[in-house]
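Here the complex is missing one protein chain, while the rest keep their positions.
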Amino acid sequence: MSKALLDRLATLLGDKLLETTDFRGDEVALVAPADWHAAAEFLRRDEKLAMGQFTDLTAVDYPERAPEEPRFDVLLFVRNPETHKRLRLKTRLADGKTLATLTDLWAGASWAEREVYDMFGISFEGHPDMRRILLYKEFEGHPLRKDYPIDRAQPLVPYRDADDTHKLPPFGVDEGQPFARTDWSRRLEGLDAQVSPSLAVAAGQRASLSSEEVHPVHAPEPAADAAASEN
Amino acid sequence: MGEMTFGGAGEDANFFTTKFDALLGWARKYSLFQYPFVTACCGMEFMAVASPRYDMARFGAEAPRFSPRQADVLWVVGTVSQRQGPVLKRIYEQMTEPKWVIAFGTCASCGGFYDNYTTIPGIDKVVPVDIYIPGCPPRPEAVLDGLMLLMDKIQNGNKDPLVVPPRELPKLAQLRAKKDAKP
Amino acid sequence: MEHPILFLLGITLAKIVFVLAVAVAAFAPLLIWAERRQSAMIQDRLGPMRANVRLFGMNLTLGGLLHPIADAVKMFWKEDFIPPKADKFLHAIAPMIALIPAIAAFTVIPFGNTLYLDALGQVLPADGAIESTRAIHLQIASIDVGILFIFAIAGTGVVGAAIGGYASDNKFSLIGGVRAASQMVSYEVVLGLTLVPCFMVYQSLRLEDMAVWQHVHFWGILHPPLFIAFFLYFTAAVAENKRIPFDLPEGESELVGGYLTEYSGMKFGMFFMGEFIEVVVLGALAVVIFFGGWDVPFLTRSGFDCFGHYVPMVHWLVALTQVVGFIVKIIILMWFQLMIRWTLPRFRYDHVMKLCWKGLLPLALLNILFTGVLLLAWRN
Partner (left out) sequence: MEPLDTHDFTDDDTLELPAEPMRLNMGPSHPAMHGTIRMVLDLDGETVVNVDVQPGYLHRGFEKSCERGTWAQVFPYTDRLNYVSPMLNNVGFALAVEKLCGIEVPERGQYYRVVLGELARICDHFTCNAASGMELGAFTPFLWLMKVRDWIWDVLEKETGARLTHSFGRIGGMAMEPTPDLAMDIRAILPEIEKVVVETETMLVRNRIFMDRMQGTGVLSKERALELGVTGPMLRSTGVAYDVRKDSPYMVYDRFDFDVPVGEDGDNYDRFCVRMEEVRQSMRIVEQALDQMPTDGPVSVDDPRMMLPDKERVYNSIEGTIAHFKLIMEGFAPPKGEVYSFTEGGNGELGFFIVSDGSGTPYRVRVRPPSWFNLQSARELLIGGMIADIIPTFGSVNMIGGECDR
């Protein structure tokens, strides 16, 4: 695919276009957060680009980049319904900063922005209805941030005390499926919290088993340990 | 097991209470109005259980009442998230006695592989459960097993929670039958 | 005809018991069973068939007939729930208001020809008056305005749904109740008007007279104006029954349970029964008005008389055949209603109203005009 779209965007944006990539045919344009709305407006209104179809808006968290560099990537996926061309607009946003909303350009951005707010804690200025959408309002934290432990549940109803009724579960707390039935009360207190693997790497832990460690003869033993330490 | 019997022998002091309980159990087990609390994937298999091939209606458990007041058995079909928890609890409280709960599928039984911040690890954390049907999703045969297990439970007045046992391998069942037949 | 008062009382009681036994104790569970099995047949399923009784060593399932009985027994011992903020009195009486008028409507429905108790074993003459001191009309009460009585009493049943919806302290119930009230009020009008051509033809409001008229002439359905009237009446009757496609007050997928939402146990059962009995009542009414009531083709008071082939029958056999014929006709009509129930999707509220006021009502009025013109032309 030619880079016609990116060239067109470069002429429109000039210096504001920080970087373009074309990895595996996905055309990506990087802009600063301040130019986010302006760049999106070009994508929408320019008659050559005419990205009339909203596709997606999401974010990626890179906690290891902080604090020197902005922590989040926010990405906008749009498509031209006539020429079937697609373009991805990207910006890098620091924690705590806000971004201009795109709901005035594509109405479809509304729920996507609410979801990004819910999952990453990035709020969008000018959004008409900035509420949590997938989680409940009592929820603390933003789960798709890498530093949110995956199993830190925040129950809305107190878990039932199994002693008060004759209908006991037929298996003990630790039995059943061990994958899901670890000691949830300890986990709720954060004593047995799992951390996302990428954070573990940042903290100096092994991401996974490296090939040097696999000794052909003793293969199973270190593997079990490594798997246990990873999770 | 579990049929209403008339004209049998064995009168004892509590003849009428026993008979009455038997009658009530019989009526209840063949008239299970269900409240399907369908949230997720298992709902597809739940539809299949109601479909012509498996036909849950054969057991008299066909009438879905979407008002919890009229339902006897609450089918929790699918994953229950933390956000859904209060809703489930409320529905259970709204049901009128006697009531039973079936945890349909692994997610409802113990959370399944959604072992994370948003999923309740088994609905027994919120409501008491009578029958656990394992499987992700369970096959309709397992669901029918679970339903029959519940019917037995109702007839016998058994209050303990039960798990649908895995089906025996046909080969294993044959071998066992052979061994039993020998002596 | 001079009867001792005790004899009258006994006969009336016997008739009441018969009607109750047939309509309530037998028809309603049968209908529920038929509904479940019939729907299963349409849908390639088997339907309920597991409930069994072990009776002296035999294992009886009766093709699932025991399931409705299990339902009834269970409902009696189900917790009776009253919403805390509900109007407790109204909440309690609403199901009765729904059930009792439906049963009461049976009082005026003739389920057989006159029965001569002292001539049971004889073959009666085909025509002419019979001298008998013990003649019984197979009808609980013979009222001059029989059909109006039915409309009046069936209209009361609506109040049950409306009150139930109002008293439940639930918004879904309220919407259901309001829908029920407006739907019934609208269709009551049409139901009445569709039957006006029948009065014009039969020249009577007594149901037993209508049956006799059809026995003497042809069945009502064979007369063109009444043929049209039947379809209008049947549509309105299905709507009056609150069954799919007209089950908006219940509207399971939109209003959860409509006016029934907050009812449990036997109160719910009473609404449920009331609905099924109404099906029977309106079916029976259609049979009496359009399908000759107890009339069986070619069966006269003296026996079968089919194009010259004459088979004499004793009086009790004739009476029995007529009663059975009446019941069979009701069953066929009910079965027809079941087929509709399982074939059509549900109306929307405004479409139902449109169908009533813009469709059925003008047609019913036109039919009255048509009947009048035909009758005038016939008599002149």
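Annotations
Lettered A, B and C in written order, each chain numbered from 1.
The rule we apply is simple: a contact is a pair of C-beta atoms (placed from the backbone, for glycine too) under 8 Å apart; a residue touches a chain by one contact, two chains touch by 3 or more.
Please read all numbers here as calculations on a predicted model, not as lab measurements.
Shown chains touched by the undisplayed chain in the intact complex: A, B, C. Between the chain not shown and the residues C:M49, C:I175 or C:A239, the one that touches is C:I175. In the full complex, subunit B contacts the hidden chain through residues 37-41, 43-45, 47-48, 50-53, 64, 66, 77-79, 81, 83-84, 87-88, 91, 113-119, 136-137, 139. Mapped onto subunit C, the interface with the missing chain covers residues 39, 42-45, 171-172, 175, 244-245, 247-248, 251-256, 342-351. Contact between subunit A and the absent chain runs through residues 23-24, 26, 52-56, 58, 60-61, 75, 77, 81, 84, 86, 88, 106-108, 110-112, 119, 132-136, 143-144, 146, 148, 150, 194, 196-198, 207-209, 211, 214, 216, 219-220, 223, 226-227, 231.
As a convention for this text, only the chains that are shown with their structure count from here on.
Counting only residues that touch two or more partner chains, subunit A has none.
On the subunit A side of its complex with subunit B, the touching residues are 135-136, 143, 148-157, 159-160, 162, 165-171, 176-177, 179-182, 184. For subunit B in complex with subunit A, the touching residues are 82-83, 85-86, 89, 106, 109-122, 124-130, 132, 159-163. On subunit C, the positions that touch subunit B within their shared complex are 36, 40, 43-56, 59, 64, 66-67, 69-75, 77-81, 252-253, 256-257, 260-265, 268.
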